[in-house]
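Just one protein chain is left out here, and the rest sit where they should.
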Amino acid sequence: MRAKRWVRYTKGLLKEIGIEPERLEMFNMSSSMATAFAEAVEEMTRRAKELGPSPLKRKKEAA
Amino acid sequence: MEKKGAEEGAEMSYEPKIAAFCCTYCAYSAADLAGSMRLQYPPTVRMVKLLCTGKVEPIHLLKAFEAGADAVFVAG
Partner (left out) sequence: MIVGQRKPFDEIKSYVDGCQRILVLGCGTCVAVCMAGGEKEVQILASQLRIAFKEEGKDVQVDEETILRQCDREYFDTLKDRVDKYDVVISMACGAGVQLAAELFPHRVVVPALNTTFIGIAEKEGVWSEKCRACSNCLLAETGGICPITICPKGLVNGPCGGTNHGKCEVDKNKDCAWTLIYRRLEGQGRLEKIREIHPPKNYKVQTTPATIWHAAYREEEA
């Protein structure tokens, strides 16, 4: 799938600039999968909390 | 955009910003349905509606990070 390919590629671009690739993900779902959508949001929120704020912001605060 | 989820616990140190790139026909409808079903999910997500996730380009995802997203996902 096209989107999957570019998401995978962008993970590499993020890695190059020191952003954890786990901050980006691809989820497949159909229109009837409301729970899957909620789970996707929860999963990404969990990851974002685990990794802390984006490195862009961290540096800004430190500066 | 619509339907923000439940209040989060007080234990979180920051409110992460999450960008979601959604296909109009799959994930966006799923999110809509989640709203109708009153499913609760974190209020951290900002949605970008695409006609199809096939249209997503690396630059869109990078721009989301540039704009300050803590996490980004594509759903469709």
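Which chain is which? They are A and B, in the order written, and residues in each are numbered from 1.
Methods note: a residue touches a chain if its C-beta (ideal position, glycine included) is under 8 Å from a C-beta of that chain, and two chains touch if they have at least 3 such contacts.
In this text, all values refer to a predicted model and were calculated from it rather than measured experimentally.
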>> In the complete complex, the non-displayed chain touches which residues of chain B?
In response: 57-59, 62-63, 65-66
> Taking the full complex into account, what residues of chain A touch the chain not shown?
Replying inline: 13, 16-19, 55-56, 59-60, 62-63
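FYI, only the chains that are shown with their structure count from here on.
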>> Help me check something: in the complex, which residues belonging to chain A touch chain B?
In response: 1-3, 6-7, 9-10, 13-14, 19, 23-42, 44-45, 47-49, 51-54, 56-57
> Which chain B residues qualify as touching chain A in the complex?
Replying inline: 5, 12-14, 16-18, 20, 25-27, 29-31, 33-34, 36-37, 39-42, 44-45, 53-54, 56-58, 61-62, 65-66, 68-76
